[in-house]
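Shown here: the complex without one of its protein chains, the others still in place.
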């Protein structure tokens, strides 16, 4: 067993083992649990960092064994998987810190952190999956491990949200399974490979391949919350804030988007997909989702619900990016996978802070919160500006790259979509910022808690601040090696082969 | 056609009759008797068909002996179950308690006898 | 020919008793019919050149099962199965 | 060596049945532990022997078929022997803690348990049609005895209903055997197959096969003949339910499958295969729906068995008139389904028993708050549920995957709907239980906490079922082993 085989396995195992240990831990073992959580997260970051370093220098990491006759289980680390793995490893650490503070004295912490780790293990598995079969395996594992997190509070509302979530995702999973099984029956076990498999494919396979593509997109679209498959996402807001952060920024929607990237790039191949005319339809769906999500967000009063609709809109940037069929556009889509994650997690951390510290859930209750919680509010403001696409923040890099990509391939209408969406983003974020900073506090906070001199618990305060800094850095240092943008460029050069 | 085959067909008819009784009758003892009739029919088919040339064949005969013992074991067990069931519920059919009025309280069911 | 006649009658008797077992309204009579059926079966086995089975059928089929059922019928009450008593 | 192992395999359960009959429950428990150890070791050794050397025929009494009785000891058979050993060991262990030694009639649990185990081994190994009949009866009567054990009226009603169904099924099977004997003059399945494939006997006489399949399907509770199963499995003690659902219904299915694979090609037909498949599909849909509607926890699990058994019958259409490769794929899928369902369902019933013990009620909605205070049994229940839903990486998923492939490859795409809808419907009833348990309406732990050993057993079974998907390849490779030499 060489290290190149073991690395991906270790990366997966850290959180899997952590989850097993956490389940077994008694409810009261607060210190031990926190230690295990943090150690596992740090170890994982280290492992991923080593792999990123290795991949940048051309090493390969792969572990595989035969699971069923004709079907392999493959874990493989390539540049694309590291994009996602790096994001989730980094954000897992922050979310864990945040969750420790957030759930300080709520019940069922063993269960929560157990499933939390399981969820991250699944995400890591999705990132490292080397073929569609393995991908599906972890994709479904993710569904299952997030359910207990969504219904964590055990209230009627959260149970209903959980039920909806599970109906959507399992149905999506069934569709995905059908597509994968069909594809497997048609052409055998498909490893993800640069440039895909279907360049110059037999024309007789055209029709089934098209149907399978639609099925695949439907199955993945549920998690990626493409309209009209997005229904579960706003409801899942009842979950605790770290869970929402996880669902929106790191795990679930990203798993869907990442799956779409894998399928388009490395199963069908960008050129083949374009040649079969599959991308145009996807681009339209993505564009519609962007506009639809932003528009719906305008009308939400609940802060987390507004963020949820914003997620629906933002994730489709990623999908739209790959449909642009040119190096710049693809780069824009890929880099947004990371950027959106960092920005959205910042926003959700902040929303969680407002809720936990002040008891504020609705936007019209936020008046004057900037003075009470300056740190949180600065982070929120940065996140919001990032979303709108203000330079030099991360969101700007995305939109700029994508816009340039669209012009490059002559899809001018995409620029219009980007502009309209940015305007809508501004329209639903700026009023919040106005209330935060410029409105006077109207009434007492609904449910305030105090932590001495700090505005809130340090466990809750640091994570959003760190992510806010990250999103600034991602924008300013976009051209430095190992920045998200440079890494996306590396992926495009190496794997998309345009 | 030999006499043996005639009995095989008699077995066929018994199977039919027994099956009818088995699915038609509700009373558990009658069901049980219907089952035994059917069993006899099967045994007749087994031996009669195997001996259609007219010569006795010890193998199916041995099988039938085994079959009879198995059948009597099953019957005896069924009788025990049915009787206990009757004592506990006062019922002699498999109908759910709600559907058929319980005729007698279970407590004095066992005192019921033919000769008083 | 006479053989066939005899066997035919035996088969007929078998089937008639079988029907009688199922059709008789009185549970007690049904059991008695069942015992009669067992004895006829024993005869049938003799005709099938299977004396071993005949013995077993007489002892077990007619004898033991019959007594078992009779006893059970007595405990369950004669009139439960039909309306004639 | 192998001969000794075979003797041990046949002897142990019967001998322990006698031994435990003579002692009371507590002593029987100790004796049983020893017996379980022996039997598991023997089964493992036999499995290993066959996995390394291939299968063989074992002639009981030294008489070759057709005069004597032969046992077919091949990869599939020993896999099932081993499965039985694992599941029965788990159930026996669970029962030894779960059952109340104070109840005098519980002493009879052990002999019946051992006879059941013996009967199962008879069926897995049986190569003689009549011997299989006796094995089936052994299983049925022992199972009925276990359901009725010390029961009150409802349990007795279930037991009687079960007995009646089982008797009718056995009789139908026996009638089929009678016709087969009349036609072929032999009771050895291998002989009959040989006679059919070398054309000595013209094919075309379907009725005997139909009769046998009908009888076996009735005993396997194929829709619409499933009515007897939920009451019996729902009302028996949990370890008994686990044995029944995990193993007993599989025995009759196993015979049906062997008959079909050996004789179906000659005596079966497309319509028959499709009809059985359709009934299986309806069982999946209808059983899951009914499971969803039940208010009692164990009834949910019992109806889930009806649904899961439905999948098994897809074997019939997927192996008839298709290429050998597709047929093999379908057989492998069904084998995995049998194994994973056995493990998962045993885990589920045992976990359900623990949950019922803890909350003191059989109702699903009484589970509120369990997730907080009794995570272990719930976790086992959940893991088993994942396997039933056919989600990766469980054995259930591996089975579903192979069946999907077989359906696609054989062009019988209509089974896809059954496979996918079945998974979703089973998710519906499993998540209904989860949902009930996640309701957080109490802050105090008023639940009874069962002993740790009770909680560990279902967890082990559930983990095995989960891991099966990962090691499916090696398991299947043993199953497909050829016989030592060419044939017997």
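Order of writing sets the chain letters: A, B, C and D. Residues in each chain are counted from 1.
One rule holds for everything that comes next: a residue touches a chain if its C-beta (ideal position, glycine included) is under 8 Å from a C-beta of that chain, and two chains touch if they have at least 3 such contacts.
FYI, contacts and distances are computed from a predicted model.
You can't see one chain of this complex, but its UniProt record names it "Putative Na+/H+ antiporter", from the set "Ribose transport system ATP-binding protein", "Putative Na+/H+ antiporter", "Sarcosine oxidase subunit gamma" or "Pyruvate ferredoxin oxidoreductase". Displayed chains that the missing chain touches over the full complex: B, C, D (touch as defined at the top).
Among the residues D:75, D:182 or D:215, only D:182 touches the chain that is left out of the figure.
Contact between chain B and the unshown chain involves residues 1, 5, 8-9, 12-13, 15-17, 19-20, 23-24, 45, 49-50, 52-53, 55-59, 61-63, 65-66, 68-70, 72-74, 76-77, 79-81, 83-84, 87-88, 106-107, 110-111, 113. Looking at chain C, the residues touching the absent chain are 51-52, 54-56, 59-60, 63-64, 67-68, 71-72, 75. In the full complex, chain D touches the hidden chain at residues 3-4, 6-7, 10-11, 14-15, 17-18, 21-22, 58-63, 66-69, 103-105, 108, 111-112, 115, 118-119, 122, 130-131, 134-135, 137-138, 141-142, 144-145, 148-152, 154-155, 175, 179, 181-186, 191, 195, 200-201, 205, 207-208, 211, 235, 237-238, 298, 353, 356-357, 359-363.
Simple rule for what comes next: only the chains that are shown with their structure count from here on.
Averaged Cα coordinates give chain A a centre that lies 78 Å from the centre of chain C.
One simple way to say how far apart two chains are is to compare their mean CA positions; for chain A and chain B this gives 67 Å. The centroid of the Cα atoms in chain C and the matching centroid in chain D are 38 Å apart. Per the touch definition, chain D reaches chain B in the complex via residues 130, 134, 137, 141, 144-145, 148, 152-153, 156-157, 159-161, 163-164, 167-168, 171, 174-175, 177-179, 181-182, 185, 187.
Chain D meets chain A in the complex at residues 329, 332, 371-372, 375, 379, 386, 389, 391-393, 397-398, 400-402, 404-405, 408-409, 416, 420, 423-424, 427, 431, 434-435, 438-441, 443, 469-470, 472-473, 476.
If you check the complex, the residues on chain A that touch chain D are 23, 66-71, 73, 107-108, 110-111, 136-138, 140-141, 143-144, 147-148, 151, 153-156, 159, 162-163, 166, 170-171, 173-174, 177-178, 181-182, 184-185.
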